[in-house]
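For reference, the structure I am asking about is given below.
For this view, one protein chain was removed and the others were kept in their places.
Which chain is which? They are A and B, in the order written, and residues in each are numbered from 1.
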Amino acid sequence: MNQARAAILQRLRQGRPADFAVPESDFTVVRQRNWSLEERIERFQQKIESVQGQVHRVAEDHWIPVLIRLLAEHQINNLLLSENKAPAQALREQWHEDLPSLLSYQQPLEAWKETLFNQVDAALTSCRGGIAETGSLILWPDADEPRLMSLVPPVHFVLLQAKQIYATFDEVLREQAWVEQGLPTNALLISGPSKTADIEQTLAYGVHGPKALIVLLLE
Amino acid sequence: MSQALPPTPPTQVIFYATCLVDLYFPDAGLAGIQLLERQGIQVIFPQNQTCCGQPAYSSGFNDQAREVVLAQLEALAGDCPIVLPSGSCAAMMKHHYPELFAGTPQAQAIQALADRVWELSDFLLRVCQIQLQDQGQPIKVAMHTSCSARREMGLAETGPQLLDQLSQVERVEQARASECCGFGGRFSLRHADISAAMVADKAQALKAAGAERFVTTDCGCMMNIAGYTEKQGLGLPGQHLLSFLWERLNAEGQAPEEVGGRS
Partner (left out) sequence: MSLQTIPLHSFDAGAQAALNNPQVRRNFRQAMDGLMSKRAAAFADWELEPLRELGAAIRLRALARLPELLEQLEANLQKQGVQVHWAQTGEEACQIIRDICQARGAKSVIKGKSMVSEEMELNHFLEAAGIEALESDLGEYIVQLAEETPSHIIMPAIHKNTDEISQLLHEKTGTEPSHDVDYLTASARQQLREKFMTADVGISGVNFAVAETGTLCLVENEGNGRLTTSVPACHIAVTGIEKVIEKLEDVTPLLALLTRSATGQHITTYFNMVSAPRQADEKDGPEAVHLVLVDSGRSAIYQDEALLDTLRCIRCGACMNHCPVYTRIGGHAYGTTYPGPIGKILMPHLLGLEATQDLPSASTLCGACAEVCPVKIPIPRLLQRLRKEAVDGDSLRPSRVRGHGVKRHWRERLIWSVWRQIHARPRAYRWAGNLLTRLRGLMPKQLGGWTRVRTLPKPAARTLHQLMQTRDAQTKTAQEPRA
């Protein structure tokens, strides 16, 4: 279809109006945010809770007992988590037999699709930070925490460092230098559990993705 | 968005009637003229004015519209403000004339004309800073601001502010006040059923707000809504804002000069 490519580009080049006036892009309106860390945390929490996300503020060294309690509350029998990331390793070390079994995403999706879709109750992932303005989590899935961990199991737990809550997505792009370092295969903003309002504008959660999104906010 | 005020209030204005006021609601025109005169402003009425050209323009007949506009350009020559008792026709002159004549030899003259244009209630409120002393009986009134007045001229607050000066007038606000009444010129004939559905909702909202009367600055909306309320027997007459204001300044029921219009 190189012919189509050439024809389209030629039409666009030849047809482009000569005096194409482009106004200045003034980004001030999305950049003026001078929120303190506490303000960012509160705003993040308020925004994500407004869309049914759950936030538990916990001390950095106390999240595992909280997670254990939450797993019990949600009657979770198994938890999918990373093999290599430090928090996951810490958790594996403290684990014992009476607790839900721990699973890892060791093989490619195709090798265990049925199990992943039908038998995994919950997943725990890390994230690259949060966004206060929209109550969003920033995830860059990778080989250790593949994409479907945050999508297929009905409950998704996320570890978020409080000090990594940025004001806006715009700030994230600059502070984390996304353009300079290049984007991963898949990058995500996740803001709450999966939802739909397609039936008479009535909200229902967990339509295709997780029914519950639980953030452990580490302070 | 509001128009810049002149450094000193003008002593003279040209009154542009618009064809609907001229032919169907001259009382609104007279009321406007007398309100201006009451402010000590001399009002000039050029006999050569006809129609702003909007009917042809909004039907896509730009050529015919241009010829009619040029006749207005001639009739409205001068440099004093031009005031109109209609948001829709004012928007036509102010915003659409320059577009219609862009790139033509008359572009500059047309722009100069457009710059002189004022919607009259805005002119009375902001330029004349009119003060209204209510002489009438208590009444509940709803303001219907036309879409052109609201969105093209930025006058959503003008009518309500004028009405709120009247001590005996209780202004009630209808639900979905900013929604179009469904007139739209030829739309009301070409898409009559959609228009009918829209005007029915508008009239019912005005009625439900408890209004005894509705006022507007645009005769298209007035014909549409009042025509509906009359035919349906809703007991909710409409009146041009200027006629209403003039009536409130004078003894009840005593129109100051000859009145035409609906009978």
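Just so we're on the same page, contacts are C-beta pairs under 8 Å (C-beta built on N, C-alpha and C of every residue); 3 or more make two chains touch, one makes a residue touch a chain.
Small disclaimer: the values here were computed from a predicted structure and weren't measured.
Only one residue from A:45, A:126 or A:168 touches the chain missing from this view: A:168.
Here one chain is not drawn; of B:158, B:195, B:217 or B:239, the residue touching it is B:195.
Contact with the undisplayed chain is limited, among A:59, A:86 or A:199, to A:199. In the full complex, the hidden chain is touched by chain B at residues 17, 19, 21-27, 29-30, 33, 45, 47-51, 53, 55-64, 67-68, 70-71, 75, 99, 103-104, 147-148, 151-152, 178-180, 182-200, 223-224, 227-228, 230-232, 257-258, 260-263.
For chain A, the residues in touch with the chain missing from this view are 1-2, 4-5, 7-9, 11-13, 15-17, 19-30, 47, 51, 105, 107-110, 113-114, 117, 133-136, 142-143, 146-148, 151-152, 168-170, 173-174, 178-179, 182-202, 204-210.
By definition in this document, only the chains that are shown with their structure count from here on.
Distance from the chain A centre to the chain B centre is 54 Å, each centre being the mean of its Cα atoms.
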